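Could you have a look at this structure, given as structure tokens, before my questions?
Of the protein chains in this complex, all but one are displayed in their positions.
Labels for the chains are A and B, by order of writing; each one numbers its residues from 1.
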Amino acid sequence: MDYKYIEQLLERFWQCETSLEEEQILRTFFQQKEIPAHLLSYKHLFVYEQTAKEVKLGNDFDAKILARIEKPVVTAHHVPFSRHLRPLFKAAAVVAIILSLGTAAQRSFHRDIETDYNYDTYKDTYTDPQVAYGEISEALMSVSESINKYQEQYANDSVAVAAANTEDNSQVAPDSIKKE
Amino acid sequence: MQEISFRNDILPLKDKLFRLALRITQNSAEAEDIVQDTMIKVWDKRNEWQQLESLEAYCLTVCRNLAIDRSQLKATQNEELTEETQEKPDASSPYEDLVHEERMQLVHRLFNQLPEKQRSIMQLRDIEGKSYKEIADILNLTEEQVKVNLFRARQRIKQQYTKIENYGL
Partner (left out) sequence: MKRALTIGCTIVFTAATAMAQDFVSRYMWENKHDTLLHCVSVSPKMMEEVLKTDAKDEVQEEMRNIMMDLKSMQIVSSQTKGDFYFNKAEKIIEKNINRFEPFISFNDSNENCRIMVRKKEGVIIELVMFSHKNDHFRIINFTGCMNEHFIDNLAKTMIPKQEDKD
């Protein structure tokens, strides 16, 4: 039997170039009993992935969760005073819903932030990823250096400000503590 | 618009959520708690279900965040484990089942030693069969980032596995 196709798929799998269907083909292939020796070593990964899908919760889970969800919510009819407050509660609930809707909306949009940049104009300067890597890390380091430099300055400033404040508050502070 | 119900639409996600939580916490009792908390949290937000683009993605996001919060609470131990597996010699057993069992354990360990992001991405892609887009939505990443993380995860498993296998045999 010719395993060229599987070998090719495997190679592309490691490069993350396979589609979901192709990945399933690999998993199915490795389920078979007879695997040629040179491919055998990868068998366990795919078999593992297949079996890991079988992990399940215990049977009592449904009952537990439904009990928690479907339990009675309010028991407040003994307190007549609350009846007076009901409109207030309603208003508060509306506000709460609006607020949480707002944050939920924010959060759900947050999940797919699209950068709208037009990358078509980018002409890659480098063809070798290693060289590009060097350039990017150098740039990152420069940014890092600036952040650190700034933080250092800022820390010094706030120490100076703090020192100046103590000077204000305590009469015995010597003149020498001054903002530089 | 279709009516969403807890029993029909959310409860069936339990195993998927459990597997993700388990992958992150590596503790099944804890993972079960997390699935419960996830579902309660999602239930509390039932007013918003209709607005969600994908209820499943939303549940998985909530679940992952809860799992990460929990593991961060008891953190630390996991980080240092990397060396250990490499030392464990793989005594090759004459019995195929045993070898098989051992190898499966090994893959399991390698898998679980990946950094959380890579681990979750590999879980969602290779075990749950999710597309890059879906994973990106769940983890709040770009598709490129998902791909790159997955690439690193697969490479790492491949390297470690071959390394150990070569020593063992």
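Note that a residue touches a chain if its C-beta (ideal position, glycine included) is under 8 Å from a C-beta of that chain, and two chains touch if they have at least 3 such contacts.
Since we're looking at a predicted model, the values are computed, not measured.
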Just to confirm, in the complete assembly, which displayed chains does the hidden chain contact? A, B
Looking at B:70, B:103, B:125 or B:147, which residue reaches the missing chain? B:147
Tell me which of A:21, A:54 or A:124 is the one touching the absent chain. A:124
Can you tell me which of A:20, A:40, A:140 or A:155 touches the chain that was removed from the display? A:140
Contacts of chain A with the absent chain, listed as residue ranges: 15, 106, 109-110, 113, 115-119, 121-126, 129-130, 132-133, 135-137, 139-151, 153
Touch rule applied to chain B and the missing chain gives residues 141-142, 144-145, 147-149, 151-152, 155
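Everything that follows uses one rule, which is that only the chains that are shown with their structure count from here on.
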Between the Cα centroids of chain A and chain B the separation in whole angstrom comes to 13
Complex contact set, residues of chain B against chain A: 6-7, 11, 14-15, 18-19, 22, 32, 35-36, 39-40, 43, 45, 47-48, 51-53, 57-58, 61, 100, 103-104, 106-108, 111, 123, 125-129, 131, 136-138, 140, 142, 147, 150-151, 154-155, 157-158, 161-162, 165
Residue positions on chain A within touch of chain B in the complex are 13-16, 20, 23-24, 41, 44-45, 47-49, 51-53, 55-58, 61-62, 64-66, 68-69, 97, 100-101, 104-105, 108, 110-113, 115
